[in-house]
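One chain of protein is taken out of this complex; the other chains stay put.
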Amino acid sequence: MIERLLRWGRIKSPWILHYNSGGCNGCDIELLDVLTPRYDAERLGILKEAAPRHADILVCTGPVTLKSRDPLLRIYEQMPEPRWVVALGACACTSGIFTGSYHVLGGVDRLLPVSLYVPGCPCRPEAIIRSLANLLEKI
Amino acid sequence: MAEIVALAEIVLFPGALYLVTLGLLLSWVDRKATALLQGRVGPPLYQPLADLVKLLGKEDILTRGADANLAAALPVLALACTLTAGLLVPVGNHSVIAFHGDLIVVLFLLSLPTLALFLAGLNVPSVYNILGGNRALLQYLSFELPLMLGIAAPAVYARNWSIDALMKLQVGYHWFMLALPLGFLVATLGLIGKLERLPLDSPHAKAEIGAGPLTEYSGRKLALWRLVTWVQTVVGVNLMVAVYLGGADSAWAYWGFGAYALKVLMYTAGLALVQVLYARLRVDQVADLSWRTLVPLGLAQLVLAVWIGG
Amino acid sequence: MNQDEIRDRLQSAAGCELEMRTSRGGDIVIDLTPERLVAAVAALATEDGPAHLSAITSFVEGSDAILLYHFWLGLGLTLRVRCHAGSSTVPSLTPSLPAADWYEREAHDMLGICFAGHPNLAPLLLSPDWPGPPPLAGEEQAP
Partner (left out) sequence: MTRITVPIGPQHPLIKEPIAIRLDVQGERVLAAEIGIGYVHRGLEHLLQRRTYAQGVAIVERICGICSHAHTTAYCQCIEALALLETPPRALAIRTLLCELERIHSHLLWLGVLAEAIGFNTIFMYAWREREQVLDIMEAISGGRIAHGVNVIGGVREDVTAQQARQALAMLNALREQMRTFVDLVERDRSFLRRTQGIGRLTREDVRAYGIVGPVARASGATLDIRRAAPYAAYTWLHVPHAVLVEGDVLARARVRVAEVQYSLSLCEQLLAALPEGALTTRSPRRVPEGEAITRIEAPRGELLYYVRSDGSDKPARVHARTPTLPTLMALRTMLPGLHTGDVAAVVAGADLCMACADR
């Protein structure tokens, strides 16, 4: 019974934390678009949190560059369990168009266990909401 | 038998359980009103409950160098103070304990959680926590006095320090808000400062210092701190409604509780409107606002209340 | 500032005849040696401030490193400085023109050119633990 209640709580109140580890900020502004009136993620309970300690879902945009590898790992370690990682945009999934650059390590799944890949360059706000909803059903 | 009824009252109806649910409801009203005013749809009704349940289920990490027992004790202490204050404030026209001078006890109990928040901030050695803790203390020093001045004005005006008596005096539309509008304004701003709501939320300004004193807290502790804020809002709003808007004045006899509920909702929506209309004040502007405008206004109101009271 | 005025100022600073070319983008290109660079840039300053340095481009041509200082003085001007293979040091503009600070650090990152007199040539864009040689330095660098 408690387990079902906790699961309901986690599904209904996913707090996200956003970190751009090397992307072109196209996906970042689309992610922020999700909070604005037209798409309004708050009706799904999604809030953008300020501190890694308060967040459940780490939304990563952009390929992991050499310089932002350590900050990304540190943020992931600060987040309390249960936590999920969402790779937003083609370059977060597979380093997309920036493949082969000397300063790019690769997609986010090189470093963190990614639970959801959202394609698109940049991905549309509807795609972000739909995929977050998919992730919530998987919890 | 009487003990069971008393216990039930404390735990169930006007007591802890009721205050927590009302806290969740008022938090929803606040977020929904803010969202609607910003052209958004806003969260569903069960959202605060979902947030609470999720936070309770999360892993509770504590940063190295923080004192574990203090970190665990503080939220419980703060919640205890707020719930006790909740018992004193009338819900509808009935409060669990009512005695002469319970107004001052409520104000005292309402101010303890902010001190606990300050200590929680300083307990964890991370930068944002300490900065947030300092700002919480500065805000506490700036906004306790206006709130007390604002709440004391009707008591002095009616020469009576018991909340129930004050409520009885306001029967039939001569609310203290109409008699002492200045006091109402000072008390409302004092309440906004105490609850760290948006125009005066520098202690946990999202853009400057993340989540302020609570940045490093997660899981159960964070859930308790959020609960403290919600219940504080309930107690604050109830107090303002009881003292200034006449609570459940029995002018309409049977409908008293409905009038009380409507006033609480309208007041919370008013707080949400203030939250939507203004940008955040800087820390020194907060202190400036309090000492340069609110406290003099509060004192003037007090003198006025003494002069025209009686 | 029109073309002739620029030519007179630069020639007076450089002290020798300067040959002007116009690149396809419409910019005037003037070749300079590293020594005359600082004096030339100082000469371009007007009364209300130093010349507007738009950018510093750096690339490798054969074994030499070429630096292009792009200015905007009402019309585009580019000073082209070639530093030969061995001695890839160029006098830094940063003391006299703060705008050049990060552009020089970036040129140092990308091509390893040392700017003599630059306050702090720490890596600007590359991560501190960047192992290899400057990425754009040689012809056949990292794939």
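So that you can tell them apart, the chains are marked A, B and C in the order they are listed, and the count of residues begins at 1 in each.
Just so we're on the same page, a contact is a pair of C-beta atoms (placed from the backbone, for glycine too) under 8 Å apart; a residue touches a chain by one contact, two chains touch by 3 or more.
Quick caveat, the model's predicted, so the values are computed rather than measured.
Asks: Considering the entire complex, write down the shown chains that touch the omitted one.
Replies: A, B, C
Asks: Touching the hidden chain in the full complex, which residues of chain C are there? Just list them.
Replies: Residues of chain C in touch with the missing chain: 23-27, 48-50, 52-55, 57-59, 68, 70, 72, 74-76, 78, 97-99, 101-103, 110, 123-127, 135-136, 141-143.
Asks: Going by the touch rule given at the top, which residues of chain A touch the chain that is not shown?
Replies: 17-30, 32-33, 36-38, 48, 50, 52, 62-63, 65, 67-68, 71, 75, 91, 97-98, 100-104, 121-122, 124
Asks: Determine and list the chain B residues touching the chain excluded from the picture.
Replies: 37-40, 127, 130-131, 198-199, 201-202, 205-210, 276-285
Here is the rule we go by: only the chains that are shown with their structure count from here on.
Asks: Quick check: how many Å separate the C-alpha centres of chain A and chain C?
Replies: The computed centroid separation for chain A versus chain C comes out at 41 Å.
Asks: Using mean C-alpha positions as chain centres, tell me how far chain A is from chain B in Å, no decimals.
Replies: So the centroids are 35 Å from each other.
Asks: In whole angstrom, what separates the CA-based centres of chain B and chain C?
Replies: Measuring from centre to centre gives 62 Å for this pair.
Asks: Two or more other chains in contact with one residue: find those residues in chain C.
Replies: none
Asks: Considering the complex alone, what residue numbers of chain C touch chain A?
Replies: By the definition above, chain C touches chain A via 125-130, 132, 135, 141-143.
Asks: Inside the complex, what are the residues of chain A that reach chain C?
Replies: 65-67, 69, 100, 102-103
Asks: Which stretch or stretches of chain B touch chain A in the complex?
Replies: Those residues of chain B that touch chain A are 31, 35, 38-44, 46-47, 49-54, 56-61, 128, 206, 210-211, 214-219, 222.
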